[in-house]
Structures are given as structure tokens and as C-alpha cells.
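Of the protein chains in this complex, one is absent; all others appear in place.
Should a chain be cited, it is by its letter among A, B, C, D and E, assigned in written order, with residues numbered from 1 in that chain.
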Amino acid sequence: MRANRLRELKRSGTPIVNAWLSIGSAYAAESIAHQGFDSATVDCQHGMIGFDTAITMLQAISTTGAIPLVRPSRNDPAEMMRYLDAGAYGVICPMISTREDAETLASACRYPPQGTRSFGPARGLLYGGADYLAHANEEILVLAMIETAEGLSNADAIIQTPGIDGIYVGPNDLALALGHAPVSESKVPEMVEAIESVRAKVRSAGKLVGIFCSNGDGAAQRVAEGFDLVTPGNDATLLRQTMALAASTARS
Amino acid sequence: MRANRLRELKRSGTPIVNAWLSIGSAYAAESIAHQGFDSATVDCQHGMIGFDTAITMLQAISTTGAIPLVRPSRNDPAEMMRYLDAGAYGVICPMISTREDAETLASACRYPPQGTRSFGPARGLLYGGADYLAHANEEILVLAMIETAEGLSNADAIIQTPGIDGIYVGPNDLALALGHAPVSESKVPEMVEAIESVRAKVRSAGKLVGIFCSNGDGAAQRVAEGFDLVTPGNDATLLRQTMALAASTARS
Amino acid sequence: MRANRLRELKRSGTPIVNAWLSIGSAYAAESIAHQGFDSATVDCQHGMIGFDTAITMLQAISTTGAIPLVRPSRNDPAEMMRYLDAGAYGVICPMISTREDAETLASACRYPPQGTRSFGPARGLLYGGADYLAHANEEILVLAMIETAEGLSNADAIIQTPGIDGIYVGPNDLALALGHAPVSESKVPEMVEAIESVRAKVRSAGKLVGIFCSNGDGAAQRVAEGFDLVTPGNDATLLRQTMALAASTARS
Amino acid sequence: MRANRLRELKRSGTPIVNAWLSIGSAYAAESIAHQGFDSATVDCQHGMIGFDTAITMLQAISTTGAIPLVRPSRNDPAEMMRYLDAGAYGVICPMISTREDAETLASACRYPPQGTRSFGPARGLLYGGADYLAHANEEILVLAMIETAEGLSNADAIIQTPGIDGIYVGPNDLALALGHAPVSESKVPEMVEAIESVRAKVRSAGKLVGIFCSNGDGAAQRVAEGFDLVTPGNDATLLRQTMALAASTARS
Amino acid sequence: MRANRLRELKRSGTPIVNAWLSIGSAYAAESIAHQGFDSATVDCQHGMIGFDTAITMLQAISTTGAIPLVRPSRNDPAEMMRYLDAGAYGVICPMISTREDAETLASACRYPPQGTRSFGPARGLLYGGADYLAHANEEILVLAMIETAEGLSNADAIIQTPGIDGIYVGPNDLALALGHAPVSESKVPEMVEAIESVRAKVRSAGKLVGIFCSNGDGAAQRVAEGFDLVTPGNDATLLRQTMALAASTARS
Partner (left out) sequence: MRANRLRELKRSGTPIVNAWLSIGSAYAAESIAHQGFDSATVDCQHGMIGFDTAITMLQAISTTGAIPLVRPSRNDPAEMMRYLDAGAYGVICPMISTREDAETLASACRYPPQGTRSFGPARGLLYGGADYLAHANEEILVLAMIETAEGLSNADAIIQTPGIDGIYVGPNDLALALGHAPVSESKVPEMVEAIESVRAKVRSAGKLVGIFCSNGDGAAQRVAEGFDLVTPGNDATLLRQTMALAASTARS
């Protein structure tokens, strides 16, 4: 089975730079995956992407060395299994608020006896290889998003759940949940402390810690703070910004 | 019938800033059309866009004030009529090299007696209005691309063809045709002269002259040179550049 | 943020006429939205519409002044958030049978602190505007369907749930649930009374009350009875009827 | 090979009622094909339908007894062969203006030695049967549209071209071409005479004559006049009309 | 309403051969449905098939006599109702482990008073007929998959649940659950006994018992063992095998 390079990068302490895909287009996905990212996440929660389109995006990412990940719309085992069968090499699952949530997530992504994933790897066989079944439980990366007040207070239990490979902080939802503006690199002390606290706990547990950032600068800052995986903005936002700049520059 | 605002901008001497869409995604198209462009061109020649997708992109552009245009894959009347029926308010037709080419183009975009467009305006009725037939011949904008050596030498005849509302220079193909590198704002004297010569001729003829540019700066320069319509780069290129920058900044 | 015109119509006591879209086609959706409706509902419960198609239909509706709504397949927060992110300005949620159901629904459609909607408004920003986050909680319309026996008996509790803006009666499912034929304008006394009882309660609570009707005549009758929002039939049924009539007339 | 029932209807003198499909939706196509039509034509000229969608519409029609036809965007052999390979049992080809046009059309739809159709019947085998090749030349129906001034003056030559099974009058384009308003059942004497003249000539030649009509009443009138095949309006127009009526009735 | 031929085959003791569709293509589905199968199952659990594509596959199957079935991604009433509305004549529901699971499944597929299916049969009306509502509860086939250790131990309760028409054994997941390799025709005694035990119980209960098999030989063996319905492999696996053989033979 193809190794999950993200695990190697984590082991070697190399920062992982992850692309965020919310535009439902395999051509956009492929274009982006070629730009030097270690992984690319198809956002099936807030992205404009249905399952039929997500499959083609996973294929497009697979033309490059970037590892394909998916954010499912919810912590639903059946939905997550579909993305794994479609060749995702990991999930970033939103709204994990309790130990029980984390156990459901971990179980859904592992075949028995470690979990309850149903057998039928489909495209996973093509991307991963013929020995997919033998190794999938070790290669597939399972990241839980901590982004609610409840999740924050249950951080220890979530982080320590067996089968959870790491945590991905959702700073926007977390900010809203704590009563602040949804700013990825918030300077509000409560946010700064909350995020640093999660980061430190995940690192202590020897697991991977990632975070969504507004852009490249925010991501560089998060790497400096000790995050393993950073997402320098999402594709639609960056596309809008660069096009708006092109238009206004043209008029200047 | 909805007025074609590009005609008003031309009349008032206001530069027209046009978005170039090569990503086959209605969401990307809508995102871009909201960024301050006067028009947005669905590129069905070099874009990754089939007819089924082009329709949804034209709809997406129609949620904004940007005027929807299409670049067909060729000077083929039946193909161009399809885009007009789908609600394009103009075409930018590639590879117009002779007066005869220009006449074919002009005829395809006008209903009899001015031309030979077949009746069946479909989505055109929704975007344009119930009186589409009565006004379409005046509102639809027909731009011919001059981008071959033959087109360059026939520029006068092409420009003066009745029904041709203007010229859109394709600097990359023109450069290749003349034996130069495909650089939009080429400094090669032959290119500089050729483009300025076309621009001046179109202006003398009182018609609209547009050009593809590499980016916002290139577009601003072309506006300063006296072009009526400029395209500050294409969406896929700008997306790749901004994503590559985000990735490398994150690692810095 | 763009105002939700349905709220204004409710305030002014103007009947709201809503189109029902079950054909998975952005062109059909756009064609219909131009025919004088105040809103158009993409039916993702019984309609032949997956998420990829629903997005293009919401875009198509957005080319007109009709307010885009969605009926989700179930009272599932993650699913409903996807439609809101895709630009729906309201949901009509099926099978709300208890106060708890209503609270789940209301919470899913509001950002904290009023609810638990996750942040990532995507196309909502394009349709609603850049200040979407600040106003979405007031503009998004949340309608609960009462269409089960349990829902009928819990009508008061459902209607009074904070965050529920109104009730949409599903007369067909309600009829089946009560042991009657699924006829939208049923004359069965139990149905007549049940529907009038719900209508009156919603009106007393100062909320919006809507209902599905078989056709224009049924809708006119429901307006006369005091409903705020009426749906004069669904697109596929009306299309079948008009085509069948065209065929039989041709043979006559 | 499945018999082309349209040929039997012609032989028996039974009027053929044909549905016109311009909405790119397999569900709409299937819904309509069930309403009592003898055939259903996928309009790839003015319809909002790309090839990927056309295939699914041909499949949808094939769930019923209606014979699937296609109107290609132009008299292009390669394009027409694609529709035949996709299971169309006939074509209605627009803009046939000369004997040479008619010969090109006839040739494209027949395998050698009668024509030049390329071999690869794909879905045709599924719809037609395993012996498709042996009978396709006799079963596939080839109708030429007469709808230009030139076509009108060359009517005899077109009608008599071997391999042309009949003529389909395009009254809207013909009216425009002759300087009149595009009204399907025009009362303008020149139109009335032109259409009757074509009809009579085709009948004399023992071939099938069809025509597009505005609606069921127009179609009934054309049947009474002696047309073999009538199209009682197009789907998008009828859908818009019935939805507009439903909306206005609801408000009455 | 169109009769569900699978019920007749069961009554007459004729083995049912079922095709398994995991390739998201209506053309592949139609091609396969023509090859002599009694039914064809669109696999929306492990197949690469979103809802938009599933609809077109159900249409494609409906061009043949094969009965269209769907495997949903989970035992979710709202999801299953969507497939039934889209014209599936039965479901094969994965991961039924308890009597409660079986009751949820049975209820979701029947209209009141037998169940809780919501009314809106959409494409079901086209495939089934205008009297769909009157007969759907008897015609729709509901099969529960037993494929977990818990399901195995609750087999009696599941089998006897009213509204469950039969059991479909998932040998791969069952093997994994019991600690064995996922081999469809496993020779491991525990597997052999478990499967035979389920088969015998379902037969005693007078219900239909089906099973997934690796290929035609495995299916023939299962028929010989007394299974009512067999699936001789899945489309993607068989396609890969036949293509790999073609490639290697070409090189030999």
C-alpha cells in the first residue's frame, strides 16, 4: 500500500502544508494540488461539493504527490466510509465535542477488529494498492476537529482517544462558540490561550496538530508556534481576492 | 431587452475590465463575477468547459451585473448560436483571419435579415427579456480575435466588416504566429507595433478594441495605451499563482 | 446583507406564492423562477436533485428576485447547513414532530450564540453579501413542516419554539398519517379541521403559515383561508399535465 | 432490431405526435415521454443540452415506447453519428438548404454502401438490438428541416434526395427568413402558401412531413391540414406557461 | 402498478441473478442490465455513485426488464426514501444488527399505516405506474443485510421483523467481523456455518435469502446451496479482471 507521506512528515518534524478545496471542480483541484502542497483537503462540509464531484477531485489530487484528505459534513460513519472508499487517505472530521464523538470517528475509519469500517474499498484499491486492506488501518489519517466550547473542555479525552491520529483546530467556529469574531489568527487572549492549550496537549500526546489559517502569513505564524499541519487559506477566498485585485489593478 | 452595458461603457469611454473563465465551475464563475468585473468570458476554446457546464456558468454570471460573454472553440455558426441561446450577450471569436471569416462570424450572431442566426433563444429570453428577438441584433456584441499573421495582414478588412463590433487581440497566438514567445505584454518591437497598429485601426473605425493581458498590471498598461476592454489574466493562472504563493509563504 | 423579501411580504400581509422545484435542472429552475413567484423551493426530499445539482439550481434562482429556499431530506443539521452555505435563504424542514425536533432545526440554522450553525458561508456570501455573518440569523427563514400525527398533537410546542419562523403544512403526508388519501385540498372533515387548527395557531403566534397545494386554484383557496405562503403545485406534476394535454389536444 | 414505430404509423396514416425536449434533464425527458407521445426529440440545437446530458435523456426516453429522436446543432456528419450511436432512432436536421446538404445528411445516417456512417453503434446496440448493423439503414429515420429561403426554393431537390425519409418544417426560422414574425401558425399568406406547398410536395413524394407547432391546438390544426408528424410546442415554453398560470391563479 | 418480478421468481422458486453496480455510469448500468440479470443493484454504499448519478442509473436499468434495486449507504429512512422516490423497487440495506434496526428499515420503506415513508413518489410514478401509492407497500422489496457479529446473533429477530422481505448476506463484512479474511466463498468453518445457518433460518421463515458472491462460479455454488438471490461479483472488479486479462493476453 502507498505510504501516507503525512505520517513520515510528522515523524521527521517537517511542517505539513495543506490545501483547502471548496470549489467543486476537479480541474481547480488538480491545478492547486500541483502548487507545492503536501496534502489537499476536499471540503464536503462547507465546500460547494457533492459526492459525485468529490470523487473526481480525489482523482485529480491523485495525479500529484499531495495526499488526498476529505472533511466530511459531519461525524457520520457511513458518509466517512464513502470518502475513504473513494480514495481519501484521511479525514478531518468537524465538530468533535466528546470522547464518544471521537470514538465514533476513530471506529468508522478502521476495519475490524480496530473499528467498524465496512469492507468495499473501491477506488481506495486503485490509489492505495492491492494490499489496501492489510495496511489501511495504519495509513489512513484520522483528525478530529476541536471547534466547540464542549470540544475544548473535553480536549484531553478527545486527544487521547485511541485511533485519533491528531487534532485539527477550527479557529473560526471555536471563536464563534466562545463569543468572538471568527478570525483565524485571533488576538483575543481567550482564543490565543485556547488554541495554544490544545496545541500543547496534542503535542504532549505525541499526536499531530493542525489548524486552519487565513492565508500564507497566518500559516507561517502557526508553523512557528509549533503546529504540524497548516492550511494557508481556502481556494475560493484566495481566488476571490486575487481576482478582485486583478480587476482593481486593471482600473488603476 | 436588458441593455448590453458594455456598449454603454464603450460609448462613455470607460475602460471595460473583463474576467476570463477557464475553470469549469459555476461556483468559481459566480465568485469571480462578483469581484468588480464589467464582463466575464466563458472560454470554451482553451478552458476546461463543455457545453453542459458552460450553461451553468452563464447562469452564475447572470446573478451579477457582469455581462456574460463566451469564447467559442472556433468560428462555427452552430456552436456560437448555442452560446447565444444559452444567454451569452456576446462572443469573442478566435482565429478570424479573413474578411470571409469575419462575415461568417457576424452573420451567425444576427437574426435575419442582418444575418443567419437560427431562432430559438431559450435562456436568452430569460436573461435578455421577452422582447429579445426585437433587440438582440443591436445588443449582442460580436468581437473578432486577430491573432494570426493572416489576420494581421487582413486587419482592415476584418475591422470594417459590418456586424463586427470590435476586435479582441490575442497576443499569445499572434506572437507565436510571428515567431516570438507567447508573452502577453511582449516588448518585441514587431509585437508592439503590430498590436498598436491594430488598436489604432479599430479606434479609427470607431469600434471596440480589447486585448488579453497577463494580469492586472498588464491590463492597466493596456488601458493606458488606449484599449477599451482588457482582461487581467485568466482564472486558472491566477489561482495557481495565489495558491503557490500561499504554500511557499506558509513554509517560509 | 440582502433582505429576505419574504419577511417583508409577511409583515405587509401580502400573500407569498412559492414555486416548488423537483426537476433537477438549473434551466428549469431559472425558467420557473422568472414566472412571478416570490420564492422558489428546491425540494431535496422528494425531488430528483442531488447536492451538486441543487447548487446550480440555487444559482439559477438567484438570477431573479425570487427568494431561494430548500427542503432538506430530513431534519439533519449538517445537511441543512450545506444548503444554507450554498445560498438558500431559508429551509422548509420535513417531519417536525416534537418540540425537540423543532429546537434541533432552529439551532442548525442560526450561528452562535442563538444556535449551532458552523461557520463557512461560501456561496451565502455571494448571494447575501459580505456582511452575511452579521445578519444571517435574522434573515434566514426557518419553517417547520407539520405533517405527522405526532406533529399535529405537538403543534403548539412546535409553533412556539424560538427560532422557528413559521410552519409549512404538508397536507399529503398529514392525510396519510391520519388514514386518508393524500389529497392536498382534502374535504375530509378531520383534515379540514386539522389544517385550519394549525393555521389559526400559527397566526395567533404571529408567525408565518404556509401550505403545499395541488395547483393554482388550490393555492388561491388557501390564500383566501388565511395562509401566508402557498405553493401552487409542483413543477414535475404541472409539466406532466401540460404535456399530456398538449399531446391529447394534438390528436383531437 | 427494434422496429421504428414511426415508420409503421406513417404507413398506416396515423398522425405522429412528437414531444420537443429543450430542458437538459433526464427526469423531465422521462416524465414527458410518458405522456402519450409517439416520439420525443432531444433538441441539441436550441435546447440547453450538451452531449453528456443528451445521452441520459435518450436513455430516459427509452424507458417508454416513445421513439427517441435528436435534432443536431448542424448538418455535421460526425455530430449526428454520435447521437445515432447514443441510441437516437432518427434525426431532424436543421437548415437543409440544398440538395448537397440533403445528401450529406442522408449519407451520414447510413452505413456503407448506402452512406458513410462510421461503425461503432455503442448504445444503439442496447436500444436497437444485437442485429443493429443489419437493419439500421432501414430503421433510422432521417428528416431534413426546410426553414430557409434557399431551402424553400430547393424543396423539390431536397425532398427527392435518396435517403431522406421526410421533411420537418421549421416555421419560425422560415418566417424570419421570409421577413415575417416567427409565429408557428402564421396567417401571413406567403407563409401559409409556403408551408402548404412543402407539405403537398412531400406527400406527393410519398414521404413523411412534419412541423413544429406552438401548442396542442396548433398541432391539431396541422394534423387536419395533412401533416404526418406534429410537435405541440416545446417543453420549456409549456412549463413556463403553466407555472406562470399557477402563480397568477394563486394570487387571484 | 408494475409487478415486482422478483416476488414472482421467489414464489416460483426460480433463482434470481442480480447485477451489482458500483461504477457511476448510466451507460455501464444499461449495458449490464441487458446481460440477462433479473435485477440490478445500484450500490450507494461502496459504489462510486452520488445521488445525481444514481437517478440516471435507475433510469438506465428501467430500459430493461431487470428490477432496479439500491443499496443505501446506511439504514437512514430519509436516504432510503430518496431512492424509492427515484424508482428503486427495493433496497438492500447494509449493517442491520438488531431488531430495532430492522424495524426502522421496514418502516422507512412503507407508507402509513404500515410504515412512515413520506409521500412524494416522483419517478416511482413513472416506473411503477399511476397507482403506485395503492400497491407500493406490497411491491417494494426490503432486504436487510446481515453482516456483523451482532446481526448474526440477532438473526432470528431480524428475519422475523414484519415488513422485512428477506435477508442479504454480506459475506465480506461478516468475515471481517468474525476475524477472518473477507472472502465471499470462505471455506473457514465458522463462516460456512454462519452463512448456512442464516440461509436456513430465512428459508424456514419463508422469506427471500440472497448473498453477494465473488463471481459466476461462486454464485452457482450459492444457488446450489439454496440461496434465492445471488450476485455474481461486482462490475468494477469484473471489469478490472477482464481488462487485465485482455492486456496480458495481448502481450503474450
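As a working rule, a residue touches a chain if its C-beta (ideal position, glycine included) is under 8 Å from a C-beta of that chain, and two chains touch if they have at least 3 such contacts.
Source: prediction; values computed, not measured.
Partner chains of the missing chain, restricted to those shown and counted over the full complex, are A, B, D, E. Across B:S118, B:N154 or B:N172, the residue that sits in touch with the chain not pictured is B:N172.
Only one of D:P112, D:P162 or D:G226 touches the chain withheld from this view, namely D:P112. Check E:A3, E:A181 or E:A244 against the missing chain and you find that the one touching it is E:A244. Taking the complete complex into account, residues 26-27, 30-31, 34, 55-56, 59-60, 62-63, 122-123, 126-127 of chain A touch the chain not shown. Of the residues in chain E, those that touch the hidden partner chain are 15, 17, 19, 23-25, 27-28, 31-32, 34-37, 48, 213, 215-217, 219-220, 223, 230, 232-233, 235-236, 238-252.
As for the chain not pictured, it touches chain D at residues 50-55, 76-79, 81-82, 85-86, 111-113, 116, 118-123, 133.
Following the convention adopted for this analysis, only the chains that are shown with their structure count from here on.
Greatest centre-to-centre distance from chain A is found for D, with centres as Cα means.
Centre to centre, using the average C-alpha position, chain A and chain B are separated by 39 Å. Separating the CA-averaged centres of chain B and chain E is a span of 52 Å.
Of all residues in chain E, those touching 2 or more other chains are 50-53, 55, 76, 122-123, listed in ascending order. Pairs of chains that satisfy the touch definition comprise A-B, A-C, A-E, B-C, B-D, C-D, C-E, D-E.
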